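For this depiction, one protein chain was excluded, whereas all remaining protein chains were kept in their positions.
Let's look at chain A:
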Amino acid sequence: MEFPAALFPSYFCAGPPREEGGPAPLAGWGEHGQVLEGGPGPRQVQPAFVPRRGATGERWEATDAAAVPVLLPSVDYWIPSPAPQDILYRSSLCRKLRAGKSGATLDFARQLGHFFVDHPEDAFGSLGRLLHKNFYLGNAKLKRPARNSTIRMTALVEDINRLEARRGCPRQHLASRLRWFSHLCRDWLFEVPLELLADCLHEELTQQWSNLLFDDSLTGGALAWLPPEDGRTPVGCLVHPGGQAMNHLYFQDVVLEELPHARGSPAQFELSGRVRQVAAARVDGQDFVGVRSDYHCGVWRVPGKTGAAPNPLQVIRTDVPVSCLTVSPHLPGELSVCTQSGTVYLWSVETGLQQLRHDPQTMFFRDYSPWRWSDFTAHPRVLSCGDRTGLQCLDARAPKRCHFDLFKVGEEAGCQQGERVVLPMYLGRAHPSQYLVTTQFSVYVLDERLPMVPVLKWTHMMKAPPLFAHLMPGKPGRSHKVLLGASRTQELLLLQYRDSFWGVSSGGSQSACQLVGTPQKLHNIAGCLQHLPTQLPHRHHLLQQRLAAPAAGLAATLQEDGPHKSMLIFQLSEAGDVFCQRLTHKETQPPTPPSREEATTPSPAVPSPAAALRYRRWLKALSRVCTEPPRHTWPPSLSQRRLFARRDLEGPAGPSSLQRQMRQRLRQTMQEGGRIQRWEPLALQPPPLPQTLELPGGPDSLSTRLTAAWAGDWEQWWEERTSFSVAQRQRALRERRRRQKRAHGHRSLSASFTSSLTYQSELSELSDTGPSLLSPGRPLTLSQEGSPPAGSPPVRSPPTSPAPDEALLSSQSLRCRGIPKERRKTLRDYLSVWAEGPPEPPEPPGSQASQLCIPSSQSQLSSASQPRRKRPRMGF
């Protein structure tokens, strides 16, 4: 805890960075930086000097030729995230451009085209339907009467088909017919205005592209290792995400033998978002695991005993994506959360969220990145919060008043131009007041007692910015190890540093923080490809793709078994694979060894037999996953088991008398070829209070239009608007007046809501209002477009109150009533003429669903917090 008696000399200037920036491939080598008089024995004649960098460190050697899989590949088929070639423009012209200077060109037009082709209904639905009759796609000539209202589009379609072949052709402008058509219809053809759609698509594309270049949502990494409590039993717990969408959280017990292997089946939690970060800290012998996805954060408690089940404690939901979640190493159940809007919260499981700061702007200078980070410091009530420009510490008890700058991208720390903070990390387990900050160029160690001046700085020379870091504190007198990991390139770098804390306090003079040993590159996942058995070419390609997936997390542990010290390093990839490697500690030779031979550390050239067996098993499991046809190619099917309770699906024991009556009437009318004007049974008494669902003042023209469009009856609506039959309109008006007179009160929305769920019992009650809402002046043509397709039941949004006809129309009710499948459509077509429900009440469509799966309070959580090992589905 003592502050070093003397620090390495350094200049201190305030202001923006002066040194010109840029990646420097080998800038970290060959420099001592500064020297300091170290350990001057009073009797010693010569003062001894120690360098800031370059002192001898520990030697660690890899035991195997490559990283080895720890877990078998999950059963879910992995979908690779988009690659550059998916969204970049590829043409000879572009290649020439890029060879010059300009950056990447996004293939915007292709993506827009994909959207139109894949989602024509969303892109052109209404107008497509409206113009359906006026466009002719055949080859024959149009006859005279039809020609008045129909045009032939065949040539245009041929032009479009030819367009792909002419891609990149300099005489592209010759497609004048297309230009003419697009000029003509650009303003009105699209369901979503083209500018808006294009804006959204372009935004999404640039987002995807910037994610490909640098995806900071993974910062911190989604892998955590919970070491055994006493350190004696070699069983720890690996916390990692998995599943097709990486939305399952696993707590897997792992036995640390020569090759670590899983023990038992993992505790598994299904979450409602992709897991971006898993953070863990041990307080009072218990592990607290924080899990971050874009809009949710959750915290679990894992009791120290091995084999104890993890306990979900709490979940929070945010409106803005969360960019950081760290767990306090000081107090149980405390975490810090940052959102992309620049808000920092202290989250305590007991007392809830406390907002510490809200500032959408970056701290020290303007930077566009919304990324924010926060971590704990030596003082449990002081948190650091950072963005790309630097870090500040603020006191949670008075966050507005008490704060100081810890690190700033500027001349103070000797930064380069364009340097940005990538990952800050509290190094509390090694030294209570030290901090690690990585940028894309360098790593810094800071001491919060001497803010702004890094006590250590080194250019790490990694090809991609280090998004993950892991600290392995060394015992007193030994060096601490820091692992840095990059995502896209899967790089792993091992550094050693010594702080002043554990230094032997001899004569009161302690050395300052220094980097020791040489940085060491470790195996990455992709590196094991060459050691795998030869595959068929396409398999090899798939395997290569999978092994080269960006890294998503990093964890490590030190193992001491008497004189044998070893280090186990786990790496997680975006495909959900966890690989590990072991390094063993080699005692340094005496200072002057008799035979000075090359002291290189060649890792073995071929994997050990155990590793080879592990590869074979893993490959076998992987090929089983791959040969299984990927699920997303199946025709989409919707399970109804989750949508409806068993009770809902159960048909009535037998048709009620009312239904029998109805059926008889229907049959009779069909035989007669007539139609049923009103569904109300003849023998029923009029209900005491007729109710209508109309909103006060009646729906305005826009909402009727939208309602019609939603129901697919826009054409009819249009005809109604434009038809000349004044008489029809008058009749409709009269009808409406009559209805308004009858309506003494408005039915409440909540009543309609319940009625939708229990329609059968209330059939009688509703039966007379339903038909009265219809406009009798409707022309009696059967509209093809309006009827729902045979395969899919009409979509019913729960909060609406369907008219009884609609209730009858739903395929379940039809099935319940024993109507055979082939006749259901006929019936539905027939009834659809009459089945226009009342306008839907303005209820946001997702609200019901969100109520179902997101806990509104902790009550639901507490029910999920029972220690169960079997997939408790948390609302997360």
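By our rule, contacts are C-beta pairs under 8 Å (C-beta built on N, C-alpha and C of every residue); 3 or more make two chains touch, one makes a residue touch a chain; residues count from 1.
The working rule: contacts and distances are computed from a predicted model.
Participant: Could you tell me which of "SKP1 component dimerisation domain-containing protein", "TAF1A polymerase", "Somatic embryogenesis receptor kinase 1" or "N-acetyltransferase domain-containing protein" is the UniProt name of the chain missing from the displayed complex?
Facilitator: Answer from the UniProt record of the missing subunit chain: "TAF1A polymerase".
Participant: Just name the one of A:16, A:47 or A:264 that touches the chain not displayed here.
Facilitator: A:47
Participant: Given that one chain is not shown, which residue among A:353, A:450, A:529 or A:625 touches it?
Facilitator: A:450
Participant: Among A:187, A:257, A:284 or A:319, exactly one should touch the missing chain; which is it?
Facilitator: Reading the full complex, the residue touching the unseen chain is A:284.
Participant: With the full complex in mind, choose from A:25, A:145, A:537 or A:562 the residue touching the hidden chain.
Facilitator: From the options A:25, A:145, A:537 or A:562, the contact with the absent chain belongs to A:25.
Participant: Write the list of chain A residues that the hidden chain touches.
Facilitator: So the residues of chain A touching the unseen chain are 1-14, 18, 20, 22, 24-27, 29-37, 45-51, 54-55, 284-285, 329-332, 378-381, 397, 412, 428, 431-433, 449-453, 461, 493, 518-521, 596-603.
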